[in-house]
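Every protein chain but one is kept in place in this view of the complex.
And now, subunit A:
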Amino acid sequence: MEATEDRESDPVEFDPSEIEYVSYGGEHHLPLIMRLVDVELSEPYSIFTYRYFVYLWPHLSFLAFHRGNCVGTVVCKMGEHRNTFRGYIAMLVVIKPYRGKGIATELVTRSTRVMMESGCEEVTLEAEVTNKGALALYGRLGFIRAKRLFRYYLNGVDAFRLKLLFPRSEMSRSLLAAIDREASHLYDHCQPPVGSPDVQSI
């Protein structure tokens, strides 16, 4: 569902701690989300589409504010899909001057965490194949490119369907831990840090 269009503007200098993240709080947030998405994403959505998401899953939508201005948002849903309980990221936007500072990563991470805690087995979304920023962001969070969808968007661009599978098999995990232990005397096993939102961009 995601598709971004770049707008030229100068980046804003700010400290990441100045960004305030809030969960969807009611109808007063709706125009903020709509304005951001309408301007930044290529696909057209009606007000009823927005309401479909934020009324049914308000806890999965987040807004990012900087000094009172809404600079980013994520809109999601979750539900049964072919015998799996699946989360879906419908829209993700950070306005251009605020990109590259980890805001999008933080927004996605927050909703993904709620989905995980709510019992989702996986999270999925679509992104334009040309949207390198978004693809890199989701790649860093462990999303894989499951499918390519030919001319998916109205503008004729292909999409990738991205998926994130949450862990669940405890048994294989313990077996793998054993392999890792066995291997650890051979080399220093290095795990990348969890998240690393300081280097994200969209």
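The definition used in the following text is that a contact is a pair of C-beta atoms (placed from the backbone, for glycine too) under 8 Å apart; a residue touches a chain by one contact, two chains touch by 3 or more; residues count from 1.
As a working rule, contacts and distances are computed from a predicted model.
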Out of "Gpi16 subunit, GPI transamidase component", "serine C-palmitoyltransferase", "N-alpha-acetyltransferase 35, NatC auxiliary subunit" or "Exosome complex exonuclease RRP44 homolog A", the chain not pictured bears the UniProt name "N-alpha-acetyltransferase 35, NatC auxiliary subunit"
Spell out, residue by residue, where the missing chain touches subunit A.
-> 44, 46-49, 51-52, 55-56, 109, 112-113, 116, 122, 129, 139-142, 144-151, 154-156, 158, 160, 163-167, 169, 172-173, 175-176, 179-180, 182-183, 186-187, 190-192, 194-195
